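For reference, the structure discussed in these notes is given below.
The complex appears here minus one protein chain, its other protein chains still in place.
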Amino acid sequence: MHKDQLLHLLQRVQAGELTPNDAATRLENLPFEDIGFAKIDHHRALRSSMPEVIFGLGKTPQQIAAIFSRLAASGVDVLATKSSEAAYQAVQQLCPAAEYHVLPACITLRQSTLGPEGKVAVVCAGSSDLSIADEAAITAELFGTTVTRITDVGVAGIHRLLAQRPLLHEADVVIACAGMEGALPSVIGGMVAVPVIAVPTSIGYGASLHGIAALLGMLNSCSPNISVVNIDNGFGAGYLATLIARR
Amino acid sequence: MHKDQLLHLLQRVQAGELTPNDAATRLENLPFEDIGFAKIDHHRALRSSMPEVIFGLGKTPQQIAAIFSRLAASGVDVLATKSSEAAYQAVQQLCPAAEYHVLPACITLRQSTLGPEGKVAVVCAGSSDLSIADEAAITAELFGTTVTRITDVGVAGIHRLLAQRPLLHEADVVIACAGMEGALPSVIGGMVAVPVIAVPTSIGYGASLHGIAALLGMLNSCSPNISVVNIDNGFGAGYLATLIARR
Amino acid sequence: MHKDQLLHLLQRVQAGELTPNDAATRLENLPFEDIGFAKIDHHRALRSSMPEVIFGLGKTPQQIAAIFSRLAASGVDVLATKSSEAAYQAVQQLCPAAEYHVLPACITLRQSTLGPEGKVAVVCAGSSDLSIADEAAITAELFGTTVTRITDVGVAGIHRLLAQRPLLHEADVVIACAGMEGALPSVIGGMVAVPVIAVPTSIGYGASLHGIAALLGMLNSCSPNISVVNIDNGFGAGYLATLIARR
Amino acid sequence: MHKDQLLHLLQRVQAGELTPNDAATRLENLPFEDIGFAKIDHHRALRSSMPEVIFGLGKTPQQIAAIFSRLAASGVDVLATKSSEAAYQAVQQLCPAAEYHVLPACITLRQSTLGPEGKVAVVCAGSSDLSIADEAAITAELFGTTVTRITDVGVAGIHRLLAQRPLLHEADVVIACAGMEGALPSVIGGMVAVPVIAVPTSIGYGASLHGIAALLGMLNSCSPNISVVNIDNGFGAGYLATLIARR
Amino acid sequence: MHKDQLLHLLQRVQAGELTPNDAATRLENLPFEDIGFAKIDHHRALRSSMPEVIFGLGKTPQQIAAIFSRLAASGVDVLATKSSEAAYQAVQQLCPAAEYHVLPACITLRQSTLGPEGKVAVVCAGSSDLSIADEAAITAELFGTTVTRITDVGVAGIHRLLAQRPLLHEADVVIACAGMEGALPSVIGGMVAVPVIAVPTSIGYGASLHGIAALLGMLNSCSPNISVVNIDNGFGAGYLATLIARR
Amino acid sequence: MHKDQLLHLLQRVQAGELTPNDAATRLENLPFEDIGFAKIDHHRALRSSMPEVIFGLGKTPQQIAAIFSRLAASGVDVLATKSSEAAYQAVQQLCPAAEYHVLPACITLRQSTLGPEGKVAVVCAGSSDLSIADEAAITAELFGTTVTRITDVGVAGIHRLLAQRPLLHEADVVIACAGMEGALPSVIGGMVAVPVIAVPTSIGYGASLHGIAALLGMLNSCSPNISVVNIDNGFGAGYLATLIARR
Amino acid sequence: MHKDQLLHLLQRVQAGELTPNDAATRLENLPFEDIGFAKIDHHRALRSSMPEVIFGLGKTPQQIAAIFSRLAASGVDVLATKSSEAAYQAVQQLCPAAEYHVLPACITLRQSTLGPEGKVAVVCAGSSDLSIADEAAITAELFGTTVTRITDVGVAGIHRLLAQRPLLHEADVVIACAGMEGALPSVIGGMVAVPVIAVPTSIGYGASLHGIAALLGMLNSCSPNISVVNIDNGFGAGYLATLIARR
Partner (left out) sequence: MHKDQLLHLLQRVQAGELTPNDAATRLENLPFEDIGFAKIDHHRALRSSMPEVIFGLGKTPQQIAAIFSRLAASGVDVLATKSSEAAYQAVQQLCPAAEYHVLPACITLRQSTLGPEGKVAVVCAGSSDLSIADEAAITAELFGTTVTRITDVGVAGIHRLLAQRPLLHEADVVIACAGMEGALPSVIGGMVAVPVIAVPTSIGYGASLHGIAALLGMLNSCSPNISVVNIDNGFGAGYLATLIARR
């Protein structure tokens, strides 16, 4: 696509429809929409097959609503993560069809009509990790996969996890969320033949260091089919799982 | 496969060929080969479609050679990472066809005859990261993918990276290795529509903290299609990329 | 017990009462109760002689009450740690006999009738460590030991600790809680002939790093009869002490 | 200037207008104004060509207002950083012409009449870094430069940044603010021929460690024209940029 | 015993055999042997039922031999940890019956004739952790327990560990050694009803941080029957396990 | 004193006024007052010439008042650090003469009549460090020294500090409080011939890491006459300075 | 320059001398020279007015010599940092005029004939910091400034630094190198009116943490005219100082 645009532009120069000077300027300005405090990357959908996502942390409800509605207007599925209920209310005024998910605090708008492809299993070690697991699951569902949720299967009661083997074996990719010692992805990694995306969560206290212990554990996993995203980054795991599962 | 074995065993119980007592014992002993100082997981090839790999660090040449030859005997492709030349010599006496790769210090034996599937681009930021990138590339090639190597495209000379866009766009998955500030995966992540596996390397000095700076940078990437493996874990990245690319 | 269940199931296969297929499925589903957001591990009491405990942090009062009442229904002693007064009120509606302990913020229900076995001394360095020490003591008492509390015997006034020698010598296991420099377990470790469980607390400021200083001190103790649990993990210390003392 | 004062004082000793004893005392007391809880360094304007600045954090509104008005009385431009609205109200009563900047929470009073010299580009990676970028921009403007603001050009959408190349090329010095992985300064450093001042921001979560990840990334940049200031220190960057741009 | 000595001394004062002054002096000098550069704590055997152990790190062969022979002379079992072959040669000249253990680099002398009591299982995750596991096992054997060694049962191949369940169930206490992510103790903790002593090892690279990742993982374990000793402290684990197993 | 008590007790044994058994018990119980949740160390005044001090953090107003009044009853000067106004009100009801110091949040009661001995200079780098400097100064004054306060003499305006040289030269010991880079003690250390006690404060932001940066700077000082106390530990510095200055 | 090249290329398209297809390809391949293991950025001299520099760490002598000679061939001044004597010998065979600097271990080749512009003062705190200071000075001299070296003026003997005031006042930019507490830049920052580039060095022991203490100190400096480069990065400081001084 990009190469095509470039060719087209250069053909217009050849045809004399565009001066070299104007073309030079355009070549340095690829497509994004500047709304003052932000530059919306409509181009991402072209570049990466998946739309831009709004990271809500540190943005005002008004800013979230403004970006949300611009993205919505372009027809793509829209996701705003880590957004407050106030942000949702601001969004809803502009996009009444948007939905709010309380646990992971995110706003979604489903507009595409493509059916899901690929299966993602989202597993979490304890019931306290649910909000992060939910963020991952909602992301993967919104962007077009079938998601299976498996909850409360920490490694300290290994039989609970082993009992889920059939569900795990059906997945094209597994997302494993765990706080505290973060050992869940290692065990799952040894049980399945597909990629495992490990999400450390900030659940725990004391020497959990707000998720650093789980993060380090996951990075040092002996299972070679594991990679790791940032602490509490359920969204990133869901997005990446979608890329893998839809292949 | 595993389910099949289980069914078969239970059918033998039903048929009276096996007592419940014996079956109970067998059910608790899944297949691995115990050679004293190690338990070789022949079962992994069944479980995960890819054979067990020897992590050479801290093992004697004799131990590496012993495990290597047992795995070789089972007919799979064999890989020993982080292994010295001395280890290679010990391996070579038992498996003359094994090859040594000096830069990443690993030993390989190619035995399978399946053709490659999927394309992996292995990119590294500076020429100092080459040994880790090479470990990733050799792993991905051994286990059955076509690998493209792109070298010395650090973000401080962004035009060098942009010039590689066509190669990047052909890949099914990208492995991005970088030390120092570790910014390469973020930029690549924004350029491609496929998963990017980020490998922090321990290249750098001072505040690079032996790769921790690069690791933290990669975990905090703004690109949502990135996940991270351990510092200097080229093998893990290559293994995981293979799983994704061969899908 | 587990072996017995397994044998029984296989005998039913032998007897033709169960098809191999059904048995295979059951073998992969060991006993736990799934209540949606959590999987209650009734099996733990069989496996470990002590019931599952509810870790209250990050759970809603309703979730705590739901799990609490299920466990209570199975007849075991129940403990919910780090639980708010609101959680207690929710529990109390379902289990009126439950008690609340304000200082360590935990809820208990004593149902077993076995008498205590073994003696546990719970020592704390300063009066600020009392809440953690109390969590340890309540846990050890609930699960069946006799507990002696020794308070405010920091090493900076060593004579206060030395005066407690007789009490320490009666214990089968000592729990030593300390924040700040965390030196108490080292000194006690040299005074007694029994295991010492060290509990770092997050008491302190500045370079105490929320308990990390105490934790590191305890891990580096010169006394060989010391092991360490997580910062502020009074429950874990009490649980472990019970296992040792009741032997 | 300082040398002149010294010479003048010694000439007065030579001339007998001042005793050696008095001169010795004066030589040890260089000019600053002591207002009890603070010593105002009027001398700094002489020493460094730029006036002292009030660091508002941890000062009461009354303290800020007191120092502000003393500095204002000396005729210089005045800046109070990290100051609350309450502090502004206290300042305004003494200096009605003072202005408040909500986003970066700083108070300014422009009194000098010198025109701006030199151009500073203030770039920020995401819209969440705006408050720190604004602190940098306001500082550089107040002290006499022309500032260009470039917003929301994170490296994960590199075309947005490349589109700003003309603006960047006009700058005498670039300030690059980024949280999360902090890769922006490295990329800009490779695009321009002028000094780049990198400002890590505390934007991010999990492994961003409140800006430490961005800080480490910037310190390890491969671009040699980069130096770094403290996390969230927009003021320092603006001050330093002014020194460079006005040369 | 100590109380007895004290009583005896006071009875001699009562009997006029000892002046108060002399008694006061003696009361401040409890029994240890001062050999200049070290004070040998013969009293420990009385106090703690187990003899003093020599920590070899940083001591010269001559110092180790000197302390070793003094302890040997008192008839107890002697252990010197982290000691070089040179140290062993020096010891052997004074105590020909001493033995050297190459892998864990420790020297032992068995002199007591008491039979073993209690069973200790020493489990290690990978074959690289063997030296630390061996230090634990040798310590526990020397001081009087029966030890079972279980090797190479990392959690990434969980079936290898599950196959060891019968051996684990026989133990009175389990020592679990693991480097990298350190998840082994958590899984074992859920499988057994006895105390588990977790030993993080410094095996690993990159983000293993020389054992810190494993240490943090173990401290954050969800299994409540786990406590932790210092990184690579096999001796401490063996000593503590003996105290528990011999009860 | 302690030796005398011991001799006296032994003389009573010799005289038959005390049985050896009773003496043995008493010898193990040195004087402190047990008030349930705390053991007040009246003995400290004997042992160290200075009374016990109440560390208020984490204690209730009632606990502070109870300990305060017991200490007051023994006639010594009393100090409670890090105590709220509520704690002061509780103290005041029992000890009307107690005073409250708002900035450092401490309560004092002066009862001794000894005049001050020795001079302590308390220096702080910025006006934000005042509360910690004040805690140090109040402690040193209460326990009997003459204190000189020098404020706002950070090293970035070195002439302000040099102007205080005469005051510094009069001191028997200097307390230097500084946050941020913590360089003040190094410079003062080179200016004076007496011990300098460095107090890192938690003033700063970003890479100050709540005082860790200042702490590390002070520990690495090139001036050999410097030692360091915990972050924000003004009390400790004041106490130690008193010990030195009163010699 | 870059804009000119672009315009020229587009004018050739307009003129029909170049097809759009060819132009599109060229636009994506900016000038660098690919020599297999490295991509030499000849373009940097155009982009940034200063040539690319070889970072020698982790490169073989042959690699260094190869890159060095290619850069030399283009006529620019060449610098290879952190390079061994062996590397120098390899370079010398290809470029006999190259010089070696033992202390900072770098290789230079001066080819340009432009006279120096601007003055740089390179100050170091102790004689142990000399090698880093030398790297900075050699860099700044090679790229065209006049350098003044000031040595051994640590803040613990402040008069030694104050005596250098005249030299400092002549500089257009100051580079301040210091290990241990790293306080030198703060004091210099308050003495001069120009930018100060702070270079933390890894000199020190214990809590210096290989330069981290100095780095943190410099980042937290109260002087607003300071920015910081990586630990031991003398080259970066010299390069940046040149950019500022030559303006």
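Note that the chains take the letters A, B, C, D, E, F and G in the order they are written out, and that residue 1 is the start of every chain.
Just so we're on the same page, a contact is a pair of C-beta atoms (placed from the backbone, for glycine too) under 8 Å apart; a residue touches a chain by one contact, two chains touch by 3 or more.
None of the values given here were measured: they were computed from a predicted structure.
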| item | value |
| --- | --- |
| In the full complex, displayed partners of the excluded chain | C, D, E, F, G |
| Listed residues C:A121, C:M191 or C:L240, member touching the removed chain | C:M191 |
| Of C:P20, C:G126, C:G144 or C:P195, the one touching the omitted chain in the full complex | C:G126 |
| Residue, one of E:G16, E:G58, E:P96 or E:G115, that touches the chain absent here | E:G58 |
| Positions on chain C where the hidden chain makes contact | 125-126, 154-158, 162, 179-183, 186-187, 189-191, 204, 206-209, 212-214, 216-223 |
| Footprint left on chain G by the chain that the document does not show | 126-128, 130, 151-153, 157, 159-160, 162-163, 165-166, 203, 205-208 |
| Missing-chain contacts mapped onto chain D | 3, 6-7, 10-11, 13-14, 16, 19-21, 23-24, 27 |
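Simple rule for what comes next: only the chains that are shown with their structure count from here on.
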| item | value |
| --- | --- |
| Which of B-C and A-C has more C-beta pairs touching across its chains | A-C |
| Averaged-CA centre spacing for the pair chain E and chain B, given as whole angstrom | 38 |
| Chain G residues counted as touching two or more neighbouring chains | 3, 44, 190-191, 212, 215, 219-220, 230-231 |
| Chain pairs in mutual contact under the definition given at the outset | A-B, A-C, A-D, A-E, A-G, B-C, B-D, B-E, B-G, C-E, C-F, D-F, D-G, E-F, F-G |
